[in-house]
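With one protein chain held back, the other chains of the complex are shown just where they sit.
Note that the chains are named A and B in the order they appear, and that numbering of residues resets to 1 at the start of each chain.
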Amino acid sequence: MDRIPILRMGKFLLVTIQIDLYDRLATNLESDLVNMVNKTGARGVLIDISALSIVDSFMGRILGNIGTMSKIMDAEAVVVGMQPAVAITLIELGLELKGVHTALNVEKGMELLHEKISFDEDTLDEADYENNSE
Amino acid sequence: MKTDIAKLLQRKKKQIFENWVAAQLADSNLRDELMSNEELRSQSDELLDVLLKTINNDNLSDVYSQAFEPVREILAGISVFRAKNGYTPTETGLYVFGLKEAFLQAIQGEMKSDLPGMIEVTFRMNKLMDHLAIDTFDTFIKGREEVILRQTDEITEISTPVIRVWDGILALPIIGTLDSSRTQVVMENLLQEIVVSGSTIAILDISGVPAVDSLVAQHLIKTVAATRLMGAECIISGIRPEIAQTVVHLGIDLSSIVTKATLASALRHAFTMLKLEVKRVQREKSI
Partner (left out) sequence: MTIEKEQDVVPFRNRVKEHAVKIGMSILNQTKLITAASELVRNMLKYAGGGVTTIEVLSKGRENGIRVVFQDKGPGIKDIKQAMQDGFSTGKSLGVGLPGAKRLVSEFDIKSIPGEGTTVTIIKWKNG
């Protein structure tokens, strides 16, 4: 069975979607990703959709789901490289993909993930510090 | 005996032509700044020539037949030429009606002896020329429409420049009313430029937009949302007091968008977001 490969890069998972997904493939990707987050304890998920020429409401929902599910499992999801035409079409369609972070390209997406996670860790450190001082 | 109109008109061609041109030149409204007399003469001559070659007793009433194709083509050419060069519809209409006048003069002069024949020919001639005039009008208006279409294209082209104000910051001054087709162009240009330049912040300056109603606001919100989907942030600047007033009175919610009064403050905000700082250089005072 076809599957979209998920690459692991340190604390992050990396997915590049290179073909137009049919529904089964997309739902598989969703569950595979969530399982991977669980198994690896990844802190961030980066999905590159620059090769996707179409994102309809189904695909939009999958992306949104991945975002929300990651969040519950304490990971951040970033969608990168959306085509301008796809962005305009999604807006006209009425989908804003709330809950997923977006970035222009893989590089900027990685920066964003690092930022989010280091911010988390900073606040965590502070909390630890406060606990210790008590 | 039936009169051969084609032959009659062919014979009187010179007179018809002179009458027609003379009438045009005599018109006090003639605008010789638009076309020289020479040009007018040659243009009229060409039309008359082709028309007379086409006309015969059988096809006189049927302007839309194959035979009249060349005539209508020339007329269309003249019509479009006139539309583009600023002639009024009246002038263009009178041009064709002038030719009709000249034709009828010739027919009346030649067919005095055959009154019923003359009436019949006059009638058919009238009809033919009226159809040609209507045809001319159609193409005239089409010519005008083309001019308008071209101008609209040009306006949309020039009115949405995307400027790179800083590394990673784009500015897009919007001038004029923002309707849905305009918004499309703005969005497309902006998003395209975001990809090309790799910018993360876009400033939409609306100080040139005369009024913001709920529809325009919706377009702005859409543009901002699309920019965010691409992974860039969008700031709207140039909110004049009147605009702020109408926005609040109409109950439009712009709270999800970063808005700034001026382009300068938007730029300052953008610098902060990019963690940039602009400083005045402190020169060391030499004593």
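Everything below uses one rule, namely that a residue touches a chain if its C-beta (ideal position, glycine included) is under 8 Å from a C-beta of that chain, and two chains touch if they have at least 3 such contacts.
Fair warning: this is a prediction, and the values are worked out from it, not measured in the lab.
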- Message: Considering the complete complex, identify which of A:42, A:55 or A:79 is in touch with the unshown chain.
- Response: A:55
- Item | Absent-chain contact - pick from B:184, B:207 or B:246 | B:184
- Among A:4, A:85 or A:117, residue touching the chain not depicted: A:85
- Message: Touching the absent chain: which residues on subunit A qualify?
- Response: 20-24, 53-58, 60-61, 83-86, 88-89, 92-95
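By definition in this document, only the chains that are shown with their structure count from here on.
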- Chain centre separation (subunit A, subunit B; CA means) in Å: 48
- Message: Using the touch definition from the top, list the residues of subunit A that touch subunit B in their complex.
- Response: 79-80, 82, 84-85, 87-88, 90-92, 96-97, 101-105, 108-109, 112
- Along subunit B, where are the residues that touch subunit A in the complex? 184, 187-188, 191-192, 194-195, 198-200, 222, 225-232
